[in-house]
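The other protein chains are all here in position, but one chain of the complex has been omitted.
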Amino acid sequence: MGEKLKRLKFFFVALVLLCPVFVLSQVQERFPKPDFESGYVRPDLLTPAPRAAVWEYMDIFVLVVALSLATYFAHKQRSRRNIFLLMVFSLVYFGFYRKGCVCSVGAVQNVSYALFNPAYIIPVSIILFFVFPIVFALFYGRTFCAAVCPLGAIQDAVILKPVHVPEWLASLLGVFPYVYLGLAVLFAATGAGFIICQYDPFIGFFRFGADFNMVILGLSVLLLGTIVARPYCRFLCPYGVILSWMSRLSRRHVRITPDECNKCRLCEESCPFGAIKKADDESQPIKKEGDVKRMAVIFVLLPVVVFGSGWVGSRLDISLSRLHPTVSLAEEVLLENSGKRTEMIDATKAFRASGKPSEELFSDANSIQNQFHKGGWILGAFIGLILCLKLISLFIRRRQLEYDVDKGICLSCGRCFAYCPYEQVRLGLMTPEELRELDRRDVKIKQFRA
Amino acid sequence: MEKQPKEYMGKNRTELGYNIAKRIAVVAAVLAGILSVLMIANYIQTKSVDPLNSQAISQLMTKLQENPEDTVLIEQIRALDLLARKAYFTHQWQIRTGSYLLFTFVLFLLLALKYMSSLEPRLPDLTKRTEQEKAWESRLLSRKYILYGGLGLVLLAFILGVLSQTELKKIGIVQPEKSQGTSDYPSIQEIRNNWPGFRGPEGIGRAYFADVPTEWDGLTGQNIRWKIPIPLPGYNSPIIWEKRIFLSGADRRTQVVYCIDADSGEIFWQTELNDVPGSPERRPQVTEDTGFAAPTMTTDGTRVFALFATGDIACLDFEGNRIWAKNLGVPENHYGHSSSLITHQDLLLVQYDQNTGGRLLALRTQSGDLVYDQPRDVEISWASPILVNTGNRAELILNSNPYVMSHDPRTGQELWRVRCMLGEIAPSPAYADGMVFVVNDYARLAGIKLGESAELVWEYIDDLSEVSSPLATKDYLIMSASYGTVTCFESKTGERLWIEEFDEGFYSSPILVGDFVYLMDMSGVMYVFKADKEYQLINRNELGEMAVSIPAFMPNRVYIRGTKNLYCIGK
Partner (left out) sequence: MKEREAKNRIKRRDFFQKSFHTIVGLTIGGLAGILSSKSSAEEMVWQLDPNICIQCEKCAVNCVLPHSAVKCVHSYSMCGYCDLCSGYLQPGAKSRDTGAESQLCPSGAIKRTYIEDPYFQYTIDEELCIGCGKCVKGCNSFGNGSLYLQARHDRCLNCNQCSIARRCPSQAWKRVPASQPYILRGDESGKYLNG
C-alpha cells in the first residue's frame, strides 16, 4: 500500500508540470473494490426519470383541444375575446409550462431529420405536433397561429402600437421565411443542427434561462414587436410558410364580415398584420400597360432563374457545410496535419485519441459536403422558384370586390370582426336602424388624453 | 337628426380606468427598469470575475505549494474559497429571483399598456381617399423591390459561394500519396542500399548487402582501414549515406554533428548546434551511460537530422549547412532521451515518450513544421521505432510500457496495441515476415503476429535483454542480454533452439548481414556467427576499445564507433 501511495504521489507531482497527457475516460480498476467489515451498505445510485409518457399524450390532447377551440371561436363564435383568452392559455401552457419545446415550428426540423437519417427515430408526438396544425390550416385557416402557438402568443402579448408596414416592404420581407425554411430543412436533413431552435428568440423567456446573446435577440424581437405586430410570425417563421400554403387552399376561412360587405372601410386599419385586402376602387386600373408582356417574360425566364439560383445554391456547399460538426472537425484536423496550427484543440485531441482513422473522418466530411451540394441545388432552385412566383402573383390580380382577408397572411385572430358594423349588429351592440343611419364619415377616432 | 355614434366600438369605460392603467404602467416600468439595471450589473460582475475560477485562489494555491505548512495561508485559502462558493450560489439565486421579479413587473406593465391600447380602436381616417392610388403604387413598388431584392439575395449568395469555394477546398477523401522515389525522398531501394539510421534501413537490424568483411583485429590493425578520434562523446551509432558517415556528439556545453568521408576517414565538416531556438538555458540532467547525444541520427539522402537530450532537433544538408532547427520541448527523462530518429517519405518521426506521457511527433523533413503530435497511452521509453511494410500498409511500431503500439506513420493514428511490457523499456522491436518481437527485462520476450490486428502468439521469460534489441530473420529470433547470454528461437513458435554464454555482456544489438549475424559485446569484441538452428561461430574479432553502439555497414565495409574512436574495417 505504501508503494502504491508513493507512486501516486509521484504522479500527482508530475501533474503539476505542464501535462499534455490526454485522458480518454478509461475505466481501469486501479484500486480493488473494498470489502466492508463494519456492515456499511453502499447507497443506491438515484436515477430520476424524465417526464412520464402520459404527459406527452396530455400535450397532444391539449393541442387538439386548443386547435378545435380556436377554430370554433374563430369560425362559429367569432369572438375575439375567447380567442384572446385561449391565446393566453396557450402562452401559459405551451410557453411557460412546457418551456416552448417541442413546438410545431421546430417539428419541421425533426421531420426533415427523420426523413433523411434512418438512425433517428422520431417520436410520434412530434409528428402529431407537426401534422395537426397543418391539417387544421388546410380546412379552416391559420387558427393555430392566432390562439395556440406560444411563439405567436408572446409576440401578440406585446403588441402596443402597431405600425402599418408598407406593402412593398412586407412583400419583400415575406421572402425571408422561405429562405429560413429552406435553410432549416437543409441543415436538419444533413444533421448539421437545428437552426430554428438555435435562433428561437423567445425560448429564453419561456425557460427563464438563456445566454447573453439569446436574451439580446429575444428582447430585440419583442421590442420590435411592440410596434411591428408579430415580426417573427410574418417575416421569419418557417412553419408559417407551410401554414400559409395550407390556409390559401382552405375552403372555410374566416371572413371579416358575417354578412355581405358594404365597403364601409371601417375595418381597413383594424388588422395589425396587414392581412386585409381592400376592395378595389372601380376607377382605378388593375393592370399596367405592358403587364402581359412582362409576365410572359417572367414565365420564360422562370426556368433560367430557377436553374441559376439552384446553381448558386450548390456553390454554397462548402460554406454551409462548415456548420456541420463532422465537417468542422475534419477541417480542424486538416489544419493540424498540414502544420498550419501546432497546438491541438480539445475536439481534435478527442478525435485522435478515439482511434478513428482520419481517412474515415475525411470521407464522412466529403460525403456531407456532397449532401450540401445536392441540397444547395434544391434550396437555390426553391428560392428562385418562390421569387418568380411572388413576382408573377404581383401581376395577376383579380378585381377585389369586397373587403376580405388575405388567406395566406390572415391568422384568424378575430381582431377585425368587431370593426364591422354588421358584426356590431350581430353582437347586439347596434340596432339595424342605427346601421342604416350610420354615417361613417362622422366616426372619429376617440382620443383619450388624461 | 345627427346621430353621432360618438363611441363606435365603444366600451363602457371611463377615463379613470385609463388613468389607473397608466399609473400602473409607469410604476411597473420604473421597477422593471431598476431591476434590469441591477441584473445587467450582476451579469457584468460575474463575467469579469468567475467566482469558481478565481485568480486570487490559484495564486494562493501556488504559494501553498511552496510552503505547505503555512497555516495562515491555509486559513486564508479556506476563507476565500468559502466566499467564492457563496458568491457563486448567491449569484445563481440572484439570477433566478431577479428573472421571476422582472417577469412579474413586465407582466403588469404589459397588461396595463394593453388595456390602454385596447381603449383606442384603430379606425381609418375616412377623409383620405387617396388610399386606393397608394395601394396601386404600392404594388408597383412591391414588384420592383422583389425583383431587386431577389437579385440581391442571389448575388449575395453567389459571392459567398465563390469566396468560400476559393478559400476552402472540399475535403478530399484520400490524401494524395507521393509516388516512391520522387526527388524529395528516397525510394525503398535507395534506403536499403545505405545505412540511414539506428539499426539500419527501417530500423530492423538488417543490412541488404553481402560482401562484408568477417575478420579483423583492432589490436594488430589487421583489416582496419582507418581509425579516427571523435572529439565529443556520444552513444549514437554512425549512419551512412553513399560515401558519407554522419554522427553527433555532445557534452554539457556543446552539440556537434560530424560528417566523415567513408573511404579516407577525413572529417569533411563539423557543425555546431548551440543556438537552436527554444533550447533550454540549462542542460537537463542526464546519466553517464546515456549522455547528451544518445539518439542516433537519420538521413533521407539529401538531409541529415539530429536530436539531442536537450530536445533540440536540427536538419542539415550534406554540406553541413543548417536548414532548420527547433526545440521540441525538454524531454522529462531521468536518464536522458535516447529514442532514435527515423524518416518515412517526407516525414521525420520522433518517439517522444517521457515521464509526462508518450507522444509520437512527425515533422516535415523539408521545413520542420509539425505535421502531427499524437499522444500515446504509454509511459517513458528509451527504445526506437521501426518502420515495417506489411504489404498492405506501412506501420511504425514502437515499444514502451505497457504497450507495444503500431501507428500509421502518415497520420499518427494508432493501428493496434498489445499489452506485454513492463518497466523501463530500452530494446527496440524486431520484425521479420509478418511477426514483431519485443523484449524487456522483468517483462517478457513476446512474439506478435500481425494481421488485421496484432496477436501475441508466444512469449519467453528467461535471460531477457534490457538494452540490446533482438534480431529477427524469417526463421529465427536472436536475443542478446547485457549479462552475456545469447538465445536463439524459432521465430514462429518461440521454441528455444540454442543458448550461448559469453564473457562480456551485450549492449549493442545483433545485425543480420546475409546469412551472418554480427554481434558486438561491451568490450568491442565482434562475434560473427551463422543465423542457424545451431550456434556456429565464424569469427571473433577484437576491437581494442569499449563499444556500445550499433555497427554500420556498407558493401565491403564495417564501421564501428567505440567510446573514443571511429573505426573503418575493410579494404
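Note that the chains take the letters A and B in the order they are written out, and that residue 1 is the start of every chain.
In this section, contacts are C-beta pairs under 8 Å (C-beta built on N, C-alpha and C of every residue); 3 or more make two chains touch, one makes a residue touch a chain.
Worth saying up front: this structure is predicted, and the values here are computed from it rather than measured.
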{"item": "Touch with the omitted chain, as defined above, among A:V64, A:I127 or A:L217", "value": "A:I127"}
{"item": "Option touching the unshown chain, where A:P303, A:P325 or A:P432 are the choices", "value": "A:P325"}
{"item": "Options A:V135, A:L335 or A:I396, residue touching the unrepresented chain", "value": "A:V135"}
{"item": "From A:R234, A:R265 or A:K349, residue that would touch the chain that is not displayed", "value": "A:K349"}
{"item": "Chain A, residues in touch with the chain not shown (by the definition above)", "value": "1, 5, 8, 11-13, 15-16, 21-34, 36-38, 40, 42-43, 45, 47-51, 53, 56, 99, 101-102, 106, 109-111, 114-115, 118, 120-125, 127, 131, 134-135, 138, 193-194, 197-198, 203-204, 207, 209-211, 245-246, 249, 251, 325, 345-347, 349-351, 353-354"}
{"item": "Interface residues of chain B (partner: the chain not displayed)", "value": "52-53, 61, 64-65, 68, 74, 77-78, 81-82, 84-85, 88-89, 92, 95-96"}
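In this section, only the chains that are shown with their structure count from here on.
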{"item": "Chain A-touching residues of chain B, taken from the complex the two chains share", "value": "2-10, 15, 18-19, 22, 43, 65, 96, 99-100, 103, 110, 113-114, 117, 119-127, 131-133, 135-136, 138-147, 149-150, 153-154, 157-158, 160-165, 168-175, 332, 355-357, 359, 364, 367, 369-375, 377, 408, 411-414"}
{"item": "Residue ranges of chain A touching chain B (in the complex, touch as defined)", "value": "14, 16-22, 26, 157-161, 166-169, 171-172, 175, 179, 205, 208-209, 212, 265-266, 268-270, 272, 278, 280-281, 283-286, 288, 308-309, 312-319, 322, 327, 330-331, 334, 336-339, 342, 344, 349, 352-353, 355-359, 362-363, 365-366, 369, 380, 383-384, 387, 390-391, 394-395, 397, 418-419, 424, 430, 434, 437-438, 440-448, 450"}
